[in-house]
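Missing here is one protein chain; the remaining ones are kept as they sit in the complex.
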Amino acid sequence: MTIADPKAPRADQADLDKAADRPEDADQWTAKIRSAAVDALPPQKLLPDRQPAYVASWIYVFGVVTIAALIVVIGTGFVLALFGPNWWHVSSTGLFVNSLHLWAVEVFMFSMVIHLWGKFFMAAWRGKRKATWISGVVSFLVSVGAAFTGYLSQQNFDSQWISTQAKDGINSTGAGAIFNVTNFGQMIMWHIVLLPLVVVALVGLHVLMVRLRGVVTPFAAKNETPGVDAATSGAEVQA
Amino acid sequence: MPAIAFVFGALINLNHPGNYIHWGFIQMSYGNLAVIILMVVVFLAAILIPFKTHKEKGGER
Partner (left out) sequence: MTADTAKGHGKPRKFVQDRDAVVWHGRYEPYDLAKEFLVALIVVVVLVAGLAVLFGSPDDKPVTVKSWATSNPVDFAQTAITELDGTSGTAGYGPPYNLNGTAQSIGPISPAKWLGVHHPIDTANDYVLAPLDTLPNDPQVQAAVAEYRNASSAQQTAWTTAYEKAVAKATFSDGKLVVPPGDYGPVGTIVSSLTAMARSGALDGALLSSRQFYGTDYTKPLLFIADGQYLANLASNQHLAGDQWGMMNETGQWPGQAWLWLYTLWYQVPPANNSTNGDIEVFAFMIALTALLAALPFIPGLRSIPRWTRVYRLIWRNHYREVEGRSGSGGTSGSPPQQTAGEAREPVTV
């Protein structure tokens, strides 16, 4: 008995390739979802190895720097969670990891705001990119909320002051009935479970949208007519 | 050379009452002011410093 070479084409490969095109699978959810996903974001678009020539400025790195900082925030947060909320008060290693976590948050917010300024001055919402802009703004808001619940989870003087003051703002909106900033247990669960999931989901969506639409093209040059690419005879416009 | 114990504490002790600038109705800590000024500087640097592309480097990056 011979063992099939795993690299050889499978006898049913043609069948597999055409699975989504078979009429009998037209109603199949899995096939439809896969086809839609691959059509929208084929591998070359999901992970492109080229960018338009105008993507040549240091301002473009601040998106990925923000993501890198988020990864460090989550990684250091993971270590803090490993040892529990009391660890950093009683261990010098714990205090150091807390410092890493705090400064990663500062770098995260720093680079996110610079990314926002850059995207604003590029009017990066142009050309069907409104959802990308909006998901970015919402990510910013949720990140501020995530940081807020972190400050509330410190179990020190700072968190005592922040919680007893912030409660007034939040109570005034009625949200204090449910979101109780003086409830440490609730705040730390929002901070390490709920909000990180939401932030990561939003950032993931945001990046997928950037890949979907591509990096926004520059405004028309002085010798170009807006809406008409000088390279082509017609306007192919994202509008 | 600082002992390894310093690594877990901090080389610069910021545990003193903060200093604040007062400008009209604005009050800001030196720490926050430094962060904000740095953000503006980094933003300007990012858009002004040339970004070398593959083509301009004339070879493998």
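Assorted remarks:
Going in written order, the chains are labelled A and B, and every chain counts its residues from 1.
The rule is simple: a contact is a pair of C-beta atoms (placed from the backbone, for glycine too) under 8 Å apart; a residue touches a chain by one contact, two chains touch by 3 or more.
Keep in mind the model is a prediction, meaning the values are calculated, not measured.
Listed for chain B, the residues touching the missing chain in the whole complex are 6-7, 9-20, 25-32, 34-36, 47-48, 53-55, 61. The missing chain lies against chain A, touching residues 44-45, 47-57, 59, 61, 64-65, 67-69, 71-72, 88-89, 95-96, 98-104, 106-107, 109, 113, 118, 120-123, 125-127, 129-130, 133-134, 137-138, 141, 144, 147, 151, 154-161, 163-165, 168-169, 171-178, 180, 182-186, 212-214, 216-224, 226-232, 235-239.
The rule is simple: only the chains that are shown with their structure count from here on.
Centre-to-centre spacing of chain A and chain B amounts to 24 Å, using the average Cα coordinate of each chain. On the chain B side of its complex with chain A, the touching residues are 5, 7-10, 35, 38-39, 42-43, 45-47, 49, 51, 53, 55. Of all residues in chain A, only 53, 56-62, 92-93, 95-96, 99, 106, 110, 113-114, 117-118, 121 touch chain B in the complex they form.
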